[in-house]
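With one protein chain held back, the other chains of the complex are shown just where they sit.
For clarity, chains are labelled A, B and C in written order, and residue numbers in each chain start from 1.
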Amino acid sequence: MKKRMICVMVCLMAAICLLFCACGGGKDSKEGSTQPSAETSGHTFVYKDTKMVMKAEAAPVLATLGDAKSYTEAASCAFDGLDKTYYYGSFYLYTYPDGDIDRINMVVLCDDTVATAEGISIGDSKDKVESIYGADSYNGVNAYVLNSGETSLTIIMENDQVSSIQYAAVFD
Amino acid sequence: MKKRVFPIIIITVLITAALFFFLQALLIPKHMSETKEGAMIREYYKNAGGNEVVFIGDCEVYENFSPVTMWEEYGITSVIRGSAQQMIWQSYYLLEETFKYETPDVVVFNVLGMLYDTPKSIGDSSKQEAYNRMTLDDMRWSKLKIQSINASMTDEEREKGGIWNYIFPILRYHDRWNDISKEDFQYLFHRDQVTDNGYLMQVGVNPVKDEYPRIPLVNYEFGDTCYEYLDKMRILCEEHDCQFVLVKAPSLSPVWYDEYEEQVESYAEEHNLLYFNFLEHLDEIGIDWNTDTYDQGLHLNVYGAEKMASYFGQILSVECGVEDKRQDVALTALWESKTETYQQRKAKLEAEKQEE
Amino acid sequence: MAFTSVNFLIFTGILIALYYILPHKIQWIILLVGSYVFYFFAGPRYLAFLLFTTITTYLGILLMFRKNHSAAEYLQQHADYSKAEKKAYKAKVKSSNRAILIVVLVLNFALLFFCKAMLVEPIRSSMQGNGTLSFLTLGLPMGLSFYMFQSMGYLIDVYRQKAEALTNPFKLALFTSFFPQLVQGPISQFEDLKETLFTEHSFDRRQVAFGLQRMLWGFFKKMVIADRIAVAVQELKGSEYTGFAFFILVVFFAIQIYADFSGGIDIAIGVAETLGIRLPENFLRPYFSKNVAEFWRRWHVTLMEWMKRYIFYPITVSKPMLNLSMKAKKKLGRFGMRLPIYIGSLLTWLATGIWHGFNLHFIVWGLLNCFVIVISEELTPLYQKFHGRFAFSNKRGYDVWQIIRLFILINLIQVTDLFENVGEYFRKVFSLTYTFNYHVLWDGTMTKLGLNTADYVILLVGVVLMFLVSVLQRKGSVRKQMQKIPRILRYVILIVLLFAVILFGSYGIGYNASAFIYNQF
Partner (left out) sequence: MQELIEILEELHPEIDFAECEDLVDGKILDSFDIVTLVAEINEHFDVAIPVGELIPENFNSVAALWALIERLDEE
């Protein structure tokens, strides 16, 4: 009797597990495939209705932005995948590889035709920056650094004027 | 009856240990067909001894200078102790180790290493961990290796097993049981030579297209740790009566800012060191970004590396007084065979490229 | 220093060597020093908590011991006292001892209570407001509730005069801090543990071998099974997995907690065994139980025993409860008489729930257990009738059905552990009745949980092995049974198990989890 019970249990478990295995032929899923949303990612650069959310998949954004004015790529030593840089005249878009897809790593504004969502652009005064982002974010040397969610927004000053605006993904 | 037990136990323990080391050898990545960068550190020990010049640094040295060319043209014997994303403290410990094996006249250090101050500097900690392994795994065991490991580990490495992952690499690579391939059996106890005295040959051509953006940075200053190890390397060379030369390889990315240049120049001046920024001598060297790079200007291919060696070899023999060793019969025989290997490799790679 | 770390293995190795090489007289001192070294590695600041419990327990015991001692002398001197006088004197002594007991208990449980409360977010942040409590807000000191329960149990036993009073503070310190059981139990009773903890042990090869084997088995359960399946459990917690996917979670979680907890206990018992010290068993093949009450006599045995001895019994046999029982019996009959039992059960389960953490879901967990136990207790007569009427219900097959039924039921309760949001938990449970998404088994969902085919194969083999070992255990110690097979075969089994842990254990820097180069090609 005991033996039979053991048999039944073993067969049952084997059957359950086989079911799992039989359908387990696919590839491993990639972790972190979830798409960060604008709500949780903090400061976000918007260009002609295109939101550039840090760590989000780059392909859809690149599609709406159209052809870049210039493009460079860089491989890191020994690793596969390329860090890519797209230049759109008024800003640079950087991506980094994550498995098979590219994700947005950085956006750097280059001239005063574009502005942050809060309205700061290159050449703006220190007072204007502080009135919008507050004086607390000043790093004491030359920049305002705002961390929120997955994004850090850095506003570099030169002679009390904004000289560079950079959105970058935050990695821990 | 009782007496027999202990021999059996001892034999069992021995078998277990043998099995353990066999499995460990099997599971360690071999770096023979992919990521050959991981096999470079091990190769040094075959080329150790009798080198007049030692290069230390990351891919900007092992991709950009061809020792064989320097031998052919100037009779300079040199070796590259390079590895991917070599951090400056790793460079230091490799250098200190190198002095145990030879007494070079010149040590050349590529200053890109000054950009990375902590194991976190490159951002992605799992990548850093992979780079650590490639630089540290095949170093021979000594106090220096332990020090280098302790200086290099990422937070995650420290948390999950720490140095034990290096002492018993199987603890790190045990998950590879599912990825074991023919290569792992083939190279259980030996490795093929993947470099020519530390130079990793690339024959591909991928021209530079656009300029790399020079976006302003918040902070251009090199970190304290970097200066600390640069000082240590300089002093170490002094102690070994050896010239310490700084170079910046002709790579377009990562972007080399003027602010970086100023800091290196003032350091070199302060300590009376030679410093060459090859980015400023591209025309003299003859680098053509349409033919001499395999990855859009990040690294030179073999054609670029030969030009680079030819240019720098001149400097080494004239300004640093490195001797021409082509009169030495034994060395000549050795380097002739190295040259042959080099030429064969080049021919083979070029043929493979043709087929593609 | 986690059990599953190289450091722990080395620590244990050195300790075992010193333990048998140095004079056996000081063995218990080696253990004491070793235990404190072990605890020091967990976090030096937590030593204060351990010392607090040890010192207060010691003082309590010492005071009670002195009181009892002088009382005995007093009674001897006054042998002429009448029975009533003696009784009155004893009662006086008892009540002063009770005061000591209560002070020590209150001090310790207040500390435990406070530490547990600090783990709950709103309480913590409100307390941290003034910024002075940072010392205490760094998380629960390792093993706090385990060593505290063990010490308090001992203290109560001394008060009840059921355990010998230790007057050597260092021996008491060893009893409270003995390192294998410091992390997650088992909770020992002094009278059991003293038999082996303080005595001298000479090296016994077989005993050490047995201990090591038990550790190995524990490592296998914890590292190969529990830590592997944990990934899938974590994923399946997500709100999108309902219906049958939730059922899979229940099964996976059942495997995980059993393998994890009992594996850890195996390691603890195994380490103690190599030192010749016997710790109580904590798991008696719990998944072979047929009802919830039985399950809780076989799962986390030492905690449940503690709860019974020091909470359930004191409540149910207290004078007010006995009076209530008598009164209620007159009015309500059999049910009335059992009223104290139900009140006692309820309070005990509430306490057990709170012991796990100050969260609603733990309380729900306790109440669910209590509810099911009480209901099935009340239905017992009905069951007996059923079994009398239907002969098939006494067959083996019916036993198997009961076991499977219990497995599902108990793990539906256990899985509350994963859901801090109780509403979410009940939503998922109810989804079992209307979401019949069996297709998750073959539509690829199973491979998106962080486990690949190879992982499932390993889990399958591991679980079958665990099951077979449990079946063998019914006939006694598996390791003793293994002594009967040829030595060579035995060694082969052990070596295979060892390498299974090394190769297939989920530990270290994940080769799969990280973006290590080889994955990217």
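Convention: a contact is a pair of C-beta atoms (placed from the backbone, for glycine too) under 8 Å apart; a residue touches a chain by one contact, two chains touch by 3 or more.
The shown structure was predicted, so the numbers you read here are calculated from the model rather than taken from an experiment.
*Asks:* Specify the shown partners of the omitted chain in the complete complex.
*Replies:* When the entire complex is considered, the left-out chain reaches C.
*Asks:* Of the residues listed, C:68, C:207 or C:325, which one is in contact with the missing chain?
*Replies:* C:325
*Asks:* Have a look at C:87, C:385 or C:405 and name the one touching the chain we're not showing.
*Replies:* C:87
*Asks:* Which of C:290, C:308, C:356 or C:448 sits in contact with the chain that's absent?
*Replies:* Considering the complete complex, C:308 is the one touching the chain left out.
*Asks:* What subunit C residues would touch the chain not displayed?
*Replies:* Touch with the absent chain occurs at residues 87, 157, 159-162, 293, 297, 308-309, 312-314, 316-319, 322, 325-326, 337-338, 340-341, 344, 377.
The rule is simple: only the chains that are shown with their structure count from here on.
*Asks:* Counting only C-alpha atoms to place each centre, which chain is farthest from subunit B?
*Replies:* Most remote chain from subunit B, centroid-wise, comes out as C.
*Asks:* Need the CA-centroid distance for the pair subunit A / subunit B, whole Å please.
*Replies:* The computed centroid separation for subunit A versus subunit B comes out at 32 Å.
*Asks:* Starting from the mean Cα coordinates of subunit B and subunit C, work out the distance between those two points in Å.
*Replies:* Whole-Å distance between the two chain centres: 52.
*Asks:* Would you please write down the residue numbers of subunit C that are in contact with two or more other chains?
*Replies:* As it turns out, subunit C has residues touching two or more other chains at 452, 512, 515, 517, 521.
*Asks:* If a residue has to touch 2 or more other chains to count, which residues of subunit B qualify?
*Replies:* Correct list: 35, 124, 127, 130.
*Asks:* Looking at the complex, which residues from subunit A come into contact with subunit B?
*Replies:* Touch list, subunit A to subunit B: 70-79, 85, 87, 92, 108, 139, 141-143, 145, 154, 156, 158, 163-164, 166, 171-172.
*Asks:* How about subunit B: which of its residues touch subunit A in the complex?
*Replies:* 35, 37-38, 58-59, 84-85, 123-125, 127, 130-131, 134, 209-213, 215-219, 253-254, 295-296, 298
*Asks:* Which part of subunit C faces subunit B closely enough to touch in the complex?
*Replies:* It comes out as residues 5-7, 205, 452, 454, 487, 491, 495, 498-499, 502-505, 507-512, 514-518, 521.
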